[in-house]
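Selected chains only, in their assembly positions.
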Amino acid sequence: MKLNLDQLKDINSKSLDLHQVELDILSQKLDKKGINAEDIIKDITELQVATPSWALGTGATRFGRFPGGGEPATLEEKIGDVGILKQLCGQTSSISLHIPWDVPDNAEDVKDLAASYGLRFDSMNSNTFMDDPRGLNTPKGLSYKYGSMCNSEEAIREQSIQHNIDVIEYGKRLGSDSLTVWLADGSNYPGQANFRRQFENVQNSLREIYKAMPEDWYMFTEHKPYEPNFYSTVNNDWGSNLLLAKGTGERCLCLVDLGHHLPNTNIEQVVSRVIMEKRLAGFHFNDSKYSDDDLTVGSLKPYQLFLIFNELVEYMKGDDKQANELAWMIDASHNTKDPMEDLLQSFDAIALAYGQALSIPRATLTEAQMNNDVAGGQEIIQDAYRTDVRPLVREARMRQGAAFSPLQAYRELGVRKELINQRGTRVAVTGL
Amino acid sequence: MKLNLDQLKDINSKSLDLHQVELDILSQKLDKKGINAEDIIKDITELQVATPSWALGTGATRFGRFPGGGEPATLEEKIGDVGILKQLCGQTSSISLHIPWDVPDNAEDVKDLAASYGLRFDSMNSNTFMDDPRGLNTPKGLSYKYGSMCNSEEAIREQSIQHNIDVIEYGKRLGSDSLTVWLADGSNYPGQANFRRQFENVQNSLREIYKAMPEDWYMFTEHKPYEPNFYSTVNNDWGSNLLLAKGTGERCLCLVDLGHHLPNTNIEQVVSRVIMEKRLAGFHFNDSKYSDDDLTVGSLKPYQLFLIFNELVEYMKGDDKQANELAWMIDASHNTKDPMEDLLQSFDAIALAYGQALSIPRATLTEAQMNNDVAGGQEIIQDAYRTDVRPLVREARMRQGAAFSPLQAYRELGVRKELINQRGTRVAVTGL
Amino acid sequence: MKLNLDQLKDINSKSLDLHQVELDILSQKLDKKGINAEDIIKDITELQVATPSWALGTGATRFGRFPGGGEPATLEEKIGDVGILKQLCGQTSSISLHIPWDVPDNAEDVKDLAASYGLRFDSMNSNTFMDDPRGLNTPKGLSYKYGSMCNSEEAIREQSIQHNIDVIEYGKRLGSDSLTVWLADGSNYPGQANFRRQFENVQNSLREIYKAMPEDWYMFTEHKPYEPNFYSTVNNDWGSNLLLAKGTGERCLCLVDLGHHLPNTNIEQVVSRVIMEKRLAGFHFNDSKYSDDDLTVGSLKPYQLFLIFNELVEYMKGDDKQANELAWMIDASHNTKDPMEDLLQSFDAIALAYGQALSIPRATLTEAQMNNDVAGGQEIIQDAYRTDVRPLVREARMRQGAAFSPLQAYRELGVRKELINQRGTRVAVTGL
């Protein structure tokens, strides 16, 4: 299914009455701060965020899953859904696969199909946190019940290394150039495991996988403090993640998921630290109030999202070229929303936070900081946050032929209804 | 499967060399504090904790499930497993059913079977947090995706009331006398729902269910701050729970699950408050470090468990007769342990904490408190906690013909091996 | 010191170039949602927030205090500072006194002075959490080291009752009509105290104080989970606070301080609950990331502040007349900012959050909620939050003759410099 662009244009046209004047005033206001609105529009356009293949179906908690209708049942259908998202918001042009949930049996065809939507393949995700019922992630037939790369049994460690190498192979055929490793390894009880031995096992396993990567690939490791293990995890925080990355190799970088932190963590500072150490891989965007809640980006803590983008903009506008290659991905779970609506809201929130962060006058901010002007520094930051930059985001979208308001267009176009017509109401997707 | 009691006795006999002398010394030490060891042994024996039917199989997280072998596939097999636990530790003599996971098709037979193991049926658990694939909890065929009793749609609220009434009916046939209501109702996003309207819907629904209960039944409501809803829940904390209970009726009481609290909550104080308001129903025992981790009782925060029992003992030894009818249940999830081993460790931890709390010299403690003797009060409490009361727990078990060390006996008797022989290695249980 | 209003007008005039067109466009946009901008301007003008007398000096942590210059040393000077704030932002027209820090020796004079600035006296704050070195809060000379109203010693409980009655007397003379009771009572160690006995002592003491209040006075009780006691507090959460208020009398209401909650608490839901029970007294505004950090309002979690105002607006626009008498106060600690700047930023954040909440189209929101439109409900809420309502706040201020940008005007007018000239650089204020 592809959207009719004329229809989209028609829908847009109904919303434009105040747009141009809002954009003009905003441009004037930014100009007074020495900020060029056109530059921000351009930057917003260029920030392309990957859609994960597993995010197109209804998510679940351990307490059940309430599937919606018209969900994609195949990789091909998932690619089609990302194509629709791209048409609507213009902010996503790649898809991130999870093996074994989305094994691309015919890589060439899949690649061609994606290209027909203007999509390419982002980072490949391996899975050693569950035993695939078909055995697709357990080449030796061994269980990950007690961990994968941290396991005290060598054969299981070797199996998890092999699975990651298999995933790299799939990725090579699809044109991906990075491997994302999130592992659930850890322990549920004091006494169950030795922290150091587990860490060393994981470290050694990552080195083996790293050796098997092509020389232009990157490895991304992702930390998480708990769940599904509830006493300890091996890659538990940014400190451990940094040790693992440094211990693995130069092209091993740290991925930050916004929901993988202890209560009250200053995540923007974590981002600053990892940037300082030249090891930031990129982001798994979502939002949360309590735990790894995997909610829509920007739905609970929009100011935190803005402060994170404040760090990122400082990095991206600096001298380090690596900053241009950050991996952006959404990683949310849509338990009670239409997945496509959830993703559209998430892309919107990302663009807004980015636009706000781009409108901070950096030299003025630095001056306040050098003068220990506490209230002044806050004022500069909050002025940018309080400014409504939606006109810039809308303009960026419309210049690409996308929607003024993607969610509204999605509804007016009856996309979900059409997908249900095509696919039926109760299709099970792979994934969590 | 029933255990051979002679074999159990043999196993016990190997551990007894120091038992009597330890028991003697402990009794002398307690005696100095004015505590009678025999009384504690008797109290420990009488504290019977229900086993939930869903706790006999391997648990899961949203990231997967790693089933063990020999799991019970039917309600009858689950009853059998509880029978074994009873033989081993003597601390559990009832089973708590969850509908629709364990619908007792032939209530009389089930009741007789349980009786043959010396078991009766504890509180009945309804389920309106998922849509049963067979429709067993959705008599009107409506989904609980957006909540059950809180739902803005009247028909869904009525359906959830009806399901609870159905559960009461099952319970009546089994000889149960209480209904436990945990509902996942809440919201994932600001704006999704109106807190007050949701609360009132739940309150009104509970009243309807309450009316349908026999006059000697109790209703237990259980609060939880989040999961599976991640922004708000309707019955979110003890304050809300108390309002709901008082708004429902005299026989509506508050159940406390140890994992259902925000970080750093002083749970023993929550217990004190609910007791003070004469609304404590009882407990769902488990342990956790981060969230609703559902770990083995006493495995992470044994001192907190002891402090909770300190409150309970004060209540149970007081004048309020309701204190003798507290509902005790384990509610843990055994993701990486043999479920039977996990339960045996849990029963053990409960008995220990209870025994320690019973050994607090209450008059001495009160005196220190009345004198504002801060260090002294702590000293009295910690002396009780630091005392190894395992000889009392072992004695209590052995006098009932149970095991000196239940976990060790379970292993030496090869129970799991035998269950695998009987049931095979990959039997799926119902439940989470 | 009073500000020169002509000078203020001059400063304003420099910022007005885009103001009117921004205001017009915003009004049009609100109009489309069925919201009248003029109504919001009026409501913002009417929301008057009390300034606490202790907030005009530099705050401290237990690790030290770094006083700024020109701090007010007397109650008279503090009243003058509030007068300046009123002139600058038009949002504060009352002052809240803390006894023993600000004993008004000559009540009539103090009242007249305040009136000359257009100020009256808000809620009176008693203090039983420290021993005043002059003995002003310990009429019997007894220490509050082990608690005040919870104390096991009757004489200390009586003393704390007497102190509160003394505070009521001061308040009567000043024209106040409410007493705010925050007490530090609790315990540092398990074993130190009996939760229930402490609670009952506090409950009984509050009843005594309540009896001594004039019939048109209100009592406000304020909960806090920890600090300065670190194991338990007596009035620890909204549930306990509600029990105390209901147990005291009809005119005993619950005060909510934004920093007095456990990690991850859904504070807007707490507000909804207390409103539902008709016991909301009002607010102590501040912000925090970790604990009771007492930071500038809106500086860390502006979305939470907005969601709280969402609850309040629903209440204030409803039928309950009590909603018009909410007590609004700032209670922050300015450790590294100029206190006046901190307060101006706080007033600004409150007006913004209120304005945003007033711009939510309530009927549309309710419709989405009744239809279980999860994404739609979020969209409505976030649209209001993302709208820059600063033009309304500025307009409200300027119509009162206050500043377009109070912080900027404060700096341009050189207020602090002038205060330092008058008062010197190292004046110690009373308070924390």
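The chains carry the letters A, B and C, assigned in the order they are written, with residues numbered from 1 in each.
Everything that follows uses one rule, which is that a residue touches a chain if its C-beta (ideal position, glycine included) is under 8 Å from a C-beta of that chain, and two chains touch if they have at least 3 such contacts.
Computed from a predicted structure; not experimentally measured.
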Quiz item: Since every chain here shares one sequence and 3 of them are in place, how many copies does the full complex have in this file?
Solution: 4
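In this section, only the chains that are shown with their structure count from here on.
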Practice problem: Give the chain pair that accounts for the most C-beta pairs in contact. | Solution: B-C
Quiz prompt | Gap in Å, rounded to a whole number, between the CA centres of chain B and chain A | solution = 39
Exercise. Could you give the separation in Å between the centres of chain B and chain C, each centre being the mean of its C-alpha atoms?
Key: 43
Quiz item: Got the chain A residues that touch at least 2 other chains?
Solution: 263, 289-290, 296, 299-300, 336-337
Self-check item: Sites on chain B touched by chain A in the complex
Solution: 60-64, 66, 129-131, 143-146, 184, 188-190, 192, 225-228, 230-231, 263, 288-291, 293-296, 299-300, 335-337, 432
Exercise. In the complex, go through chain B and note every residue touching chain C.
Key: 145-146, 151-153, 187-197, 199, 225-226, 231-232, 236-240, 242-243, 262-266, 268-269, 272-273, 275-277, 303, 307, 310-311, 314, 365-366, 368-372, 374, 377-382
Quiz item: Given the complex with chain A, which residues does chain C contribute to the contact?
Solution: 18, 21-22, 25, 28-29, 263-264, 266, 289-290, 296, 298-303, 336-338, 341-342, 345, 352, 374-375, 378-379, 382, 385-388, 390, 407
